[in-house]
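All protein chains but one are shown in place.
Entry: subunit A
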Amino acid sequence: MYSIKVEKLCKSYRKEEKGQGRFGSLRFFFRRKYREIHALRDVSFSIERGEMVGIIGPNGAGKTTLLKILSGVLYPDSGSVSVLGYIPTRREKEFLRSITYFTGQRGFLSLTIWDLPPVDGYELIRHIYGIPESEYRRRLKYLVELLDVEDLIRTPLRKLSLGERTKVELVAALLHFPDLVLLDEPTIGLDIVSQKRLWEFFRLYNEERRATLLITSHYTRDIEELGKRVLILHRGRLLFDGDKKGLAKGLPDRKLVKVVFRSSPPPSLRGWRIEGDTALKQVKKSRLSDELRLISLDDSIIDITIEDPPFEDVIREIFTRGEVNDEVFDGSEKRDQT
């Protein structure tokens, strides 16, 4: 049974464009210029009940727009959307009772009870969804234990750290036990330990409640954490829809190493791209420790960071490598789904 069915979905919007500097601002004051942005182009896919699906793509890929259309907040320009058997934009009560939309950037509690403790917000949520008192207590206990926030729910929200706030906001988002959970960059800004804990929580919630979970992320590394199935969006097009194992074959086996020197990088560095006082190199994972050993001998290094390669490179790689070509489609014509 389909939880979500999307066919040839398109959404575009106008974005204001302002020139740089004072003259740009002055010109913008008298004459507005707009640019048409195609946030989603001919996107089609379907998701079955109980699936946990990751949506990844760089910033501006259309991930958030897609979730907002699925939750009924935005109206599509064309195409059809069915979520749990409802047309989202009609925003019927039963539909709204069955879904949740959670973003790591801000939460319902922050908007409504900033100076009060989360329990006051949970009480409001209880009444919004008409959850009976005893059932509410049971659910609250379940979620509070799972997310380990017992000590936080009686502290004013504004006094909590970002990570703590994300967790208490998640309790608020899930108190009504939704069948469909739309999570928009839920781990943004969190430290690695908190991220891991949340991923574990999402998996557990998905298994225990048989809920459908859609999670967006713009980190390629999150592919490891996301469900079996992954959708890749890029510039509004659905580039990939399938098992993440298939995708992993197409991912670059490299890391981007950034080394910052006290002054300028030594001229002896070969094969590194130099940008001011920083040297950058994409290094194969198997060669990472050798490369770091070599470079760490230099005592003018003040910082080393190891990151995933830029998303654009990943997308390019997916296309240039042959392994995943049978699963890639350009959005207008869908191929086999795993």
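We adopt the following convention: a residue touches a chain if its C-beta (ideal position, glycine included) is under 8 Å from a C-beta of that chain, and two chains touch if they have at least 3 such contacts; residues count from 1.
The definition used in the following text is that contacts and distances are computed from a predicted model.
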What is the missing chain called in its UniProt entry, if the choices are "Iron-only hydrogenase maturation protein HydG", "ABC transporter permease", "Cytochrome c oxidase subunit 2" or "TusE/DsrC/DsvC family sulfur relay protein"? "ABC transporter permease"
Among A:101, A:205 or A:240, which one touches the chain that has been omitted from the display? A:101
Per the touch rule stated above, subunit A touches the missing chain via residues 13, 64, 68, 71-75, 91, 93, 96-97, 99-101, 103-108, 111-113, 115-116, 120-121, 123-124, 127-129, 184-185
